[in-house]
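A single protein chain has been omitted; all remaining protein chains appear in their positions.
In this document, chain identifiers A and B correspond to the written order of the chains, with residue numbering beginning at 1 in each.
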Amino acid sequence: MSNLHADTVAYVRDTMLEQREPPLSTVGILGWGKKNLFTGPFNTIVTILCTVFVAYVLWMLLPWFISPTWQAASLYECQGILRELGRDGGHFGGACWGVIRDRWVQLLAGFYPSDLYWRPLLALALLGVAIAPVLFTRLPRKLVWFTAVYPVVFPWLLWGGAVWVPLLVIAGVMLSVFVYKLVGRFSSPLFGIIAGVLFAVFWFTWATGAISTTIDRVVGSARIESVLAETDAQIAELTAESVALEAEIDATEARILEIISSVSEPEGAGDGAYLDAIQRAAPDRAILADLRDELFVVGGELGRLRALKRQIDDLPAQISMLPDLEEEAIELRQALPDSVKDVHSEVAMDTLQAQILQGDIDVPTEDLNALKKTLAAEKNVADTERAIRSTYNDVARIGLEPVSSRRFGGMLVSITIGVVAIACSLPLGIVLALGRQSDLLIVKSLCVGFIELMRGVPLITLLFVASTLLNVFLPPGTNFDIILRVIIMATLFASAYMAEVIRGGLAALSKGQYEGADSLGLNYWQAQRLIIMPQALKISIPGIVSTFIGLFKDTTLVSVIGILDPLGLSTSIRSDQAWNGVVWELYGFIALLFFICCFSMSRYSMYLERKLQTGHR
Amino acid sequence: MATTVSEPPKAGFRLSMLIYDTRYRSMTIQVVALIGFLILIGFLVSNTIQNLNELGKDVSFDFLEEPAGYDINQTLLDYNNQHSHLRAAVIGLLNTLLVAFLGCITATIIGVIVGVARLSNNWLVARLMTIYVEMFRNVPVLLWIVFAMAILIETLPSPRDFKSGEATMSLFGSTAFANQGIFIPRLMATPYAWLLLLVFLVCVAAVIYIRKRALKVQANTGRLPKTGLISLVTLVVPVCVVFLGLSALSRSNTQVMIAAGLDQPVTAAVAAEELGSFDLCYPSGSASSLAARQFLEAAEIKYRRQDYFSKDAARRNFIRGRCDVLVVDQSSASATLAALSEEMRDGTKLTVLADDFSEGNAVRVEYPRITETGIPRFEGGTVLRNSLLALWLALSLYTAAFIAEIVRAGILAISAGQTEAASALGLRPKRIMSLVVLPQALRVIIPPLISQYLNLTKNSSLAIAVGYMDLTGTLMGITLNQTGKELETLMIGMLIYLLISLSISAGMNWYNNRVKLVER
Partner (left out) sequence: MKKSVFFSALTVAGLAATASAAATLDDVKARGTLNCGVATGVPGFAAPNASGEWEGFDVAVCRAVATAVLGDPMAVEFVPTTGKTRFTALASGEIDVLARNTTWTFSRDVDLKFTFIGVNYYDGQGFMVPKELGVSSAKELDGATVCIQTGTTTELNLADFFRVNNLSYEPVPIETNSEAQQQYLAGACDVYTTDASGLAATRSTFENAADHVILPEIISKEPLGPLVRHGDDEWGDVVRWSFYAMVAAEEYGVTSANVGEMSATAGDNPEVNRLLGTEGNLGEMLGLDADFAKKIIENVGNYGEVFAANIGESTPIGLARGLNAQYTEGGLIYAPPFR
């Protein structure tokens, strides 16, 4: 073309124009601003308003945040520092960060023994390892075995105890599966399930107790001498240590007092002497806090060892006494008159007495007295047996030092309740979801009723039930501690939500999957196990994560029933004279903790959602 | 083999068919499940009975009739500490419903605005909204509630500041934002003022009808008739006429005061001096009490007002001697006097005071104001206590963050083609949103929205953290503590919450079914 007209056209451009820079107003910050912030008059106004708002908020908050009070040891000192800087000493003058320095460990771990912090940390780290194979397909499949074992490892790490307890639990599960397979092979699978369940019931209600008692006794008698010697040595050592610690604490306290009392109360002096004194006292205070922690640990350990020593000392007498006591109890029982022969417990005796009072039955008073004597003797036997058992248990314990759940607090309690409740609610939720989907009318209505009940009432009422009523529903004499009761109710609560999440996953599967399973000749459970559940659960993972986040946030409600979660602890901390009146710093720190946990989890679940979507559709 | 036809199964039932035959197996499983369930229930019930026996408690609901003994500071019905526990529970229930209702409305409004704003092409707005949503979604609601309470308490001025002049009333002197709560004006009406409301409602209905007619005409002819003026007239004129008529009546309605403990009829000024304490029975919301107040203030008589929920309550307390002066119509004064004298058990003498005054307009506004004497506090008007405000604020902001996400997801679920088609038709972006996108998005939005409403209602039980007396605070709180009836109170409370939840979800599901696309 150009050739054709080459001579007829006066001018032909033979070089390309240099590519020009885009106009300055469309690139760089300016361009970006024009496109995103100032598209029109309305948008411009909105942008300006927003900027003013942000600036105002920062203007209000930043001076409060920036406050050199990290080293203060009480609210009083914080106010002193702030006044010295010429600021208002009240709530708005500046934050009192000293409370966070003093109590952050407590807000995280509660009253968990400080020398055992590695255990919850390890449990959390292992939690990551256990979830990994579910989330990352590229990891070696063998890791799934660890995931399967983890539900037993987690409580063992947190609560401690002898090493064979988790082993027995694992053995129980494996044996139950074995029984199921064995029976299932020789008769129908249904019988297999029934046999497996029966075996599991037998194992966990009776066999574990008997086996661990036997192990305790065998190991205990072998170790008793060495443990006693060791305990004696440790008691001597720790006693010396605690005396030394006390002396050191007194010395440190005197040093601190000297430094602090060297400056008088400042009234906006501005010369920095007060702040300086507090900073000079800070290393000593840190030492003092460490010493006190150490003394607390030593004191606790000492008490434990002394109790152990006393138990061991009592043991021979108890063992030698036991046969006599038993004989006496049996004799008394045999001598009982017929009228009261069948009464075996105090509860039954109370009932009997009530009947006598009402005049339904007539029992002579001497018979009743004999019965009382018998019951007392029997109780004595049981108590002695229990004491012997518990001593052997303590002596024989190879494993972790037990930590009672009353020592849980702060974030640890939130995480424990959240993780355990979600883990337990998953199988329950699957069962409920299947029940709700099923054609069996009664099963379906039971499941629907349970789910609607749990979803229809606020969690706090369930926590009230846990704190005041649950013991009433259980057999007389059983008594879980409050954390366990809360976990039970939280599990029931979460399982209803979990069931709805999984039901959503089941509904998302195409009908072809069910038909495909049928056409392969799989029965209901095989189809569920091999085809339906793996897909449904995979789709449900984001939902499960958000249920977990919800439950994790809801664990703050336990502060209402007196459990010292972070929010409950904040009340306790404010009851300390040093920190009475601190509000925002504690709430802010707790909010930050929750935000970090929940935000990262929700972001991760969004990432998963995207990943799973491409994998699935 | 090929020729033999397998025998049909022999008729007759064998026991093993219960397990092996799929027809019967489902029955077996169901029966087993039912038996298991019944055993579980029986187990729990028998344990409960045994445990309660041991604790020496019995299950009885008699405590509901006993006097509660405690006071509640925010009530929707007449209540004092001599009312029963049942009444206290009802007050609590109404408070729960109140905060849930208010919360749902504000959460929806904020949520929709934020959800749309998150999709704004203004970068700053979108970012700010994202921060808001993430901040609220990832921190426990209980923390937000205590936070909101702390902010209200610490930042707003106290009534003392209002008295000393450090703080002033807002909104043209009508409203006080104080750290005890927000004090707003309230309407004071005569007994016949409900007529006004009725007329107003009829007028609104008429306007709606006019508008519908107009739309019908538009549909038929394509021309929208102008209805603005007619609507305005329909709305305003009848109401004004009725108001003027009622006011004329009430202004000619003279009021007098009946005082207790005086020997002869004297004027109010003399009575105040003689009685020493001049406690005015003050039924809230009644125009006559406002009139009496204005009369007393004009005459510079020192009095103390005792607020009561209704005229009946005021009368009851007058008889009990808790207040000294009752305002009545002059026309019925002698009859009331006779009736009251009969009811006064201790034979206190009653007299009609010599002064009279008119009832004033049919509907008037009473503004809150700080008291001159005694402990500084706001008198008159209505109060929203800061416990209610904190709960309301925190719940709406928290739930709104979730609703915003639902709205955003709903809008994103509408395909871009819809927006493009709408703009091809020449619709402006605002109208595209309100006419095309939102109506369709609504179908996606409603089901999760229902569950957010349910969550909000259930979360309102956290009122206990800020001392708002809802169902958890009254029935499952103080009543439980004072009576020790854990089983009964918790069961009733849970049942009520369950009923509320079920009815909300039933109502919203009905609505959802109505707007749902009818699919093939």
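Operating definition for what follows: contacts are C-beta pairs under 8 Å (C-beta built on N, C-alpha and C of every residue); 3 or more make two chains touch, one makes a residue touch a chain.
As the structure is a prediction and not an experimental result, all values here were calculated from the model.
Among B:81, B:121 or B:267, the one in contact with the hidden chain is B:81.
The chain not shown here is touched by just one of A:303, A:337 or A:516, and that residue is A:303.
In the complete complex, the residue from A:86, A:209 or A:449 that touches the missing chain is A:209. Residues of chain B that touch the chain left out of view are 54-56, 69-73, 81-82, 150, 153-154, 157-161, 179-180, 304, 306-307, 322, 371, 374-377, 379, 385-387, 464-465, 467, 469, 473, 477-478, 480-482, 484, 486. Taking the whole complex into account, chain A touches the unshown chain at residues 79, 89-90, 102-103, 106, 110-111, 114, 152, 155-156, 159-161, 165-166, 169, 204-206, 208-209, 212, 289, 292-293, 296, 299-300, 302-304, 306-307, 310-311, 346, 379, 383, 386-387, 390, 402-407, 409, 464, 467-468, 471-472, 474-475, 477-482, 484, 560-564, 568, 571-577, 580-581, 583.
Convention: only the chains that are shown with their structure count from here on.
Put simply, chain A touches chain B in their complex at residues 36-37, 39, 43, 46-47, 50-51, 53-54, 91, 188, 190, 347, 350, 439-443, 446, 452-453, 455-461, 464-465, 468-469, 471-476, 549, 553-557, 559-560, 567, 583-584, 587, 590-591, 594-595, 598-599, 602. Taken together, the chain B residues at the contact with chain A in this complex read 19-20, 26, 29-31, 33-34, 37, 44, 47-48, 50-52, 54-55, 121-125, 128, 134-135, 137-143, 146-147, 150, 154, 454, 458-459, 461-462, 464-465, 472, 476, 480, 486-487, 490, 493-494, 497-498, 501-502.
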